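Got a structure for you, written out below as structure tokens; questions coming shortly.
The block that comes next holds chain A.
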Amino acid sequence: MAEIKQEYDGLVLGAGIAGMQAALDLAGQGFDVLLVERAPSIGGVMVGLNKVFPTLDCSSCICTPRMAEVAHHERITLLTYTELKHLERTARGFSVTLVKKPRYVVEEDCIGCAKCELACNVVVPHEFDYGLGAHAAVYIPHGNAIPQVAVLDPQYCMFDGACARACPTDCIDFTQQPEEINVQAGAVILATGLKLVPLDVKKEYGGGKYVNVMNPLAMERLQSPNGPYGHVMRPSDGKIPRSIAYVQCAGSRDKSIGVPYCSRICCMYALKQGIMIRQHLPETEVTIYHMDIRAFGKGYEQFYRRAVGEGIRVVKAKVARITEEPNKDLKLRVELIDEGGRVAEIRHDLVVLSQGVIPGWKPDGAAPVRIDEDGFFLIPEMAARPANSSHEGVFVAGVATGPKDIPDAIVEAGAAAMEAAMYLGRSQARAGGVQ
Partner candidate 1 sequence: MPDNGRLKIGVYWAASCGGCDVSVFEIGFRILDLLQIADVVFWPCAADFKYADVAAYPDAYIDVCLFNGGIRNTEQEEVARLLRKKSRTLVAYGACAADGGIPALANLSSREALFQFAYHDSPSTENPGGVEPQVKTDTPFGQLEIPDFYSAVLRLKDVVSVDYEIPGCPPQADRVWEVIQAVAGGAVPANNGALRVGCTLKSVCDECPLEKRLVKITQFRRHHEFRPEPGWCLLEQGQPCMGPATRGGCGALCLKAGMRCEGCYGPPVEVTDQGTAITGAIGALLDAQNEKRAGELIGQIPDPAGTFYRFSMASSHMKARR
Partner candidate 2 sequence: MSEIKRNWREDLKIFRERMGGVTQERKDWQKEQRDYSKAISGVLEKGARTVPEIAEASGLPSDKILWHLMAMKKYGKIAEAGRSGDYFRYELKGGQS
């Protein structure tokens, strides 16, 4: 862990692609930035993706250089495994209270060798792989993690000391406690990212009980070359799926569960995952049941047509219900809209629910920003100042202001950094500082 100063120009909360970009764009303008991430590694959702649409570049190939840039930037201080406790305006900017969670590993001493991980006798579901893979109770978050530093999960620890015995640098520290860190920041950027609509609200799709109904980010991990299985297989029994269904708008455009909006990225990732599946498993059928295909971005429509050309079946339909067969296959009751609403029952090996996107973090009083009725941060001037929150000096970027794809998140992060820079310039000018 780097030396934490008392004061920073900017605090960026969330080190996913938007937060990293905002930090870089702010630091690039000469401001000192504290970048805070609650997970043990930076990189957010993006570093766990396989490929990105519509270019099909490798996600980690383009994300990891950016992570390294953040880590090596002389004006950016990185604080991982840390959460925001409280944030409030003072005369001098913002007074910030952070809580650094115990890693039980001394960050600056750990050399990332994973000897502790290999020595540990307990395996635990890996959050990075959405539970499909495992890690030891003490582990390096993942191969591309930054920092490459181990973290111990005390929930599963058997207290046999195997890790401490194996550690060549004596960096396992069982005495660590949550640590409160107080800093001052001139401006704040919230880039707190996304979560998916929990499966249990979609009772008609099994409510999370069916093992072969999976979330799209988990599918992303399955497709990744460094994923939990190394192949696309279904979690119930390791079968290579021969027919995969994507159910779109599963938790989006659905007023009944409080997510009336479009989640914006699901059409494209379903098409992308479909293309990747068909490339690796040409005999596997991919069917996307959708309401509208929203291929609106640059090169997206072309990508959509390519996907159809590669044999992905795109069916305008409503999926009323999913039921699980004894062999864990899934039966979909489908209303085929383009066939005049004919109802059919269709069997698939594996179903991916294009679960809606919801905010990854809610301030709940920790930060003085207002939330809009859709749950995302309220933006008073959405057209003119899309990165300004309801609170002066607090800026927002990425999916925290609504679902969006990577380019839009990066662009908005730049905008948030620019707004923060202007704000800092003004407040420094007011304070008589040199700017």
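The set was built so that all candidates are chains of the complex that A comes from, given by their letters.
By our rule, contacts are C-beta pairs under 8 Å (C-beta built on N, C-alpha and C of every residue); 3 or more make two chains touch, one makes a residue touch a chain; residues count from 1.
Fair warning: this is a prediction, and the values are worked out from it, not measured in the lab.
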Touch-positive candidate for chain A in this complex, from 1 or 2: 2
Residue set of chain A touching candidate 2 in the complex reads 104, 106, 108-109, 118, 121-123, 125, 132-136, 154, 156-159, 161, 164, 169-170, 172-175, 211, 228-231, 233, 235-240, 242, 328
